[in-house]
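Note that this complex is displayed minus one protein chain, with the remaining chains in position.
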Amino acid sequence: QSSVTIFGTVDVGYRFSGDNIDSRVKNRSAIDSGTSTPTRLGFRGNEDLGNGLQAGFVLEQGIAADTGTSAGGGTFSRQAFVSLAGAFGTLGAGRQYTPGYVLTSTVDPFSGVTVGQYNNVYLSEYRWDNLVTYVSPSWGGFSVTAAFTLDGYGNESPGNRGAGDVGDVRALSILPQYRSGPLHVGLHIQDLRAKSTGLYDGDKVRVYDLAGTYDFGVAKLAAAYGIRRADNGDFSPDTGATEGEKTKQWFVGVTVPAGAAGKVLASYVARKTEAVAGGDDAKAGQWAVGYEHALSKRTAIHATYAKIDNNRAARDSTNLSGSVGAGYNAGDGYQTGFAAGIRHGF
Amino acid sequence: QSSVTIFGTVDVGYRFSGDNIDSRVKNRSAIDSGTSTPTRLGFRGNEDLGNGLQAGFVLEQGIAADTGTSAGGGTFSRQAFVSLAGAFGTLGAGRQYTPGYVLTSTVDPFSGVTVGQYNNVYLSEYRWDNLVTYVSPSWGGFSVTAAFTLDGYGNESPGNRGAGDVGDVRALSILPQYRSGPLHVGLHIQDLRAKSTGLYDGDKVRVYDLAGTYDFGVAKLAAAYGIRRADNGDFSPDTGATEGEKTKQWFVGVTVPAGAAGKVLASYVARKTEAVAGGDDAKAGQWAVGYEHALSKRTAIHATYAKIDNNRAARDSTNLSGSVGAGYNAGDGYQTGFAAGIRHGF
Partner (left out) sequence: QSSVTIFGTVDVGYRFSGDNIDSRVKNRSAIDSGTSTPTRLGFRGNEDLGNGLQAGFVLEQGIAADTGTSAGGGTFSRQAFVSLAGAFGTLGAGRQYTPGYVLTSTVDPFSGVTVGQYNNVYLSEYRWDNLVTYVSPSWGGFSVTAAFTLDGYGNESPGNRGAGDVGDVRALSILPQYRSGPLHVGLHIQDLRAKSTGLYDGDKVRVYDLAGTYDFGVAKLAAAYGIRRADNGDFSPDTGATEGEKTKQWFVGVTVPAGAAGKVLASYVARKTEAVAGGDDAKAGQWAVGYEHALSKRTAIHATYAKIDNNRAARDSTNLSGSVGAGYNAGDGYQTGFAAGIRHGF
């Protein structure tokens, strides 16, 4: 028999959300899943094929542990892929993370989750369907990740031209990275192209992210700067920012060890999106501070506070505003958030 | 690596349903899942954190093995929670059983499943979303379970005030229990409050259940008595009895060992629900008898027969009637049921 590894995390906590963009909407108190790490259950395995080759797979379900439902869409929408690794690097095929998210969420002190996550404000693609990925070996600390999909958002359509304004989204992404001792830096270059029967057919969105961390020991500093340029509107289904043509965004963060088991996290994130047609630019800024205390290698308790400021242009269009807690596109319009909970990995 | 335990049950059998409330509906013959225990697949684990602390989790899927679909709503709708245990007791957070169901389904000879289950007629909440639970240690046989949720039925709404007549359902439940030798008795007190934009906003449903068992060796006797009082209509999504204002319900049961591997089960369950506006009271009574034969500790064959009598007022409103086999709220209106099958645990 084969040896399959079961892995995952269950994270549940209390979350308070306030200061809604719509002033008529009152505060929300909730027991929520994934307050510092999304709850998930996964299965993975590897097989040595000889000749330095390895086959492997990952199947990972997202779970909303507060309601017992699947989180994030499909049953195995977190990850589902097969891989083949060798001296040449690692090839993967299936639903996988985008290189852009791999870079920026690694750099973010909050790892791209909880109320303080950079991607409440900073636009990023998360995962793509139908993705072929390549990760090179490390050449003296230098490596390259590349990814290509014929449609990142659902099955490829007949004729590779999806119905509607956005349709199939072809994406190509390349991520050179350098790691050496305390330094990690990466440059992400990405190209999205709509193949549709509608408005954006043939349009592109070009994305650039330069991000890195430097670990001084007493503190680990993080910084990222990103640009998104759309031919005609940022049609990416992950950002929902269809009214934006140009976006500039950045964040800085710090992670400070506090005693043997604790760490303090803090960050500031900002974004400016230029509207396509006239009007003021949408601007959003977020600062966040958090604390984690490890009860063991697998289990921790945590608390985070974050506050977003959306300017009037951002508030006018919910498509352009940032909201606390569940990533850019999934928010309820709340601009302050506090979450505290327990995370148990296995 | 961590050690995750896979557990579950597959139970499939034959079920006959007859005597429909609607006399035009004929009998139904079926191969059904969960004829004595719901089919499920679960994953759980524990971690010793030192200092007498333990972290743990449960993720449990409900499955309709007859059709290969998820049973009971979300993918992990049976249970999904993280826990922290110590000398102080056990805290849990996530989707979990209600204390009321824990008590009454434990007392019921049919354990709250199969055509003979008490909850074909006896109203009870089953599981709540977003639930924080506490189970005390046992102090000389005495223990207390408590539970609180900000919305037992789905994610908490923005503003904690759900759309529609029922909206978010806040619930508080407390269950003192005493166990000593052959005796087990518990008193369940529960408060449901609708937080909504509609009719029931601010209304309460108060629930009381007194239930217990005494094991004489030759037979284990069970009894329960319950009251539900609604301000304005029993809006609980688990009961569907929105037209009832006051409910009195009770059951008695017996479990008799028969040889080394067999046991005979029997119960009688009754409920009277007062209609809100005029009209006669709805009354339902059910008797049930069953037999189980263990082929091993994990595998058993079983057969159960049950018959419900709904009076005219209960038949007039399907919301108030009891029907055999799938719990109060999920029935097809059948008043007699027979089920026989095989149950295999793992």
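Note that the chains take the letters A and B in the order they are written out, and that residue 1 is the start of every chain.
Quick note on the criterion: a contact is a pair of C-beta atoms (placed from the backbone, for glycine too) under 8 Å apart; a residue touches a chain by one contact, two chains touch by 3 or more.
Keep in mind that this is a model prediction, so the values were computed, not measured.
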item: Omitted-chain contact residue, chosen from B:33, B:105 or B:157; value: B:33
item: Selected from B:5, B:180 or B:197 as touching the chain missing from the view; value: B:5
item: Candidate in contact with the missing chain, chosen from A:74, A:141 or A:202; value: A:74
item: Contact footprint on chain B, counting only the chain that is left out; value: 5-8, 10-13, 17, 20, 25-33, 39, 41, 61, 63-70, 75, 295-296, 298-299, 332-334, 341-346
item: Interface residues of chain A (partner: the chain not displayed); value: 1-2, 4, 6, 43, 45, 47, 49-50, 53, 55-57, 59, 73-82, 84, 93-95, 127, 129-132, 149-151, 154-161
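Everything below uses one rule, namely that only the chains that are shown with their structure count from here on.
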item: Rounded Å distance between chain A and chain B, as computed from the means of their C-alpha atoms; value: 39
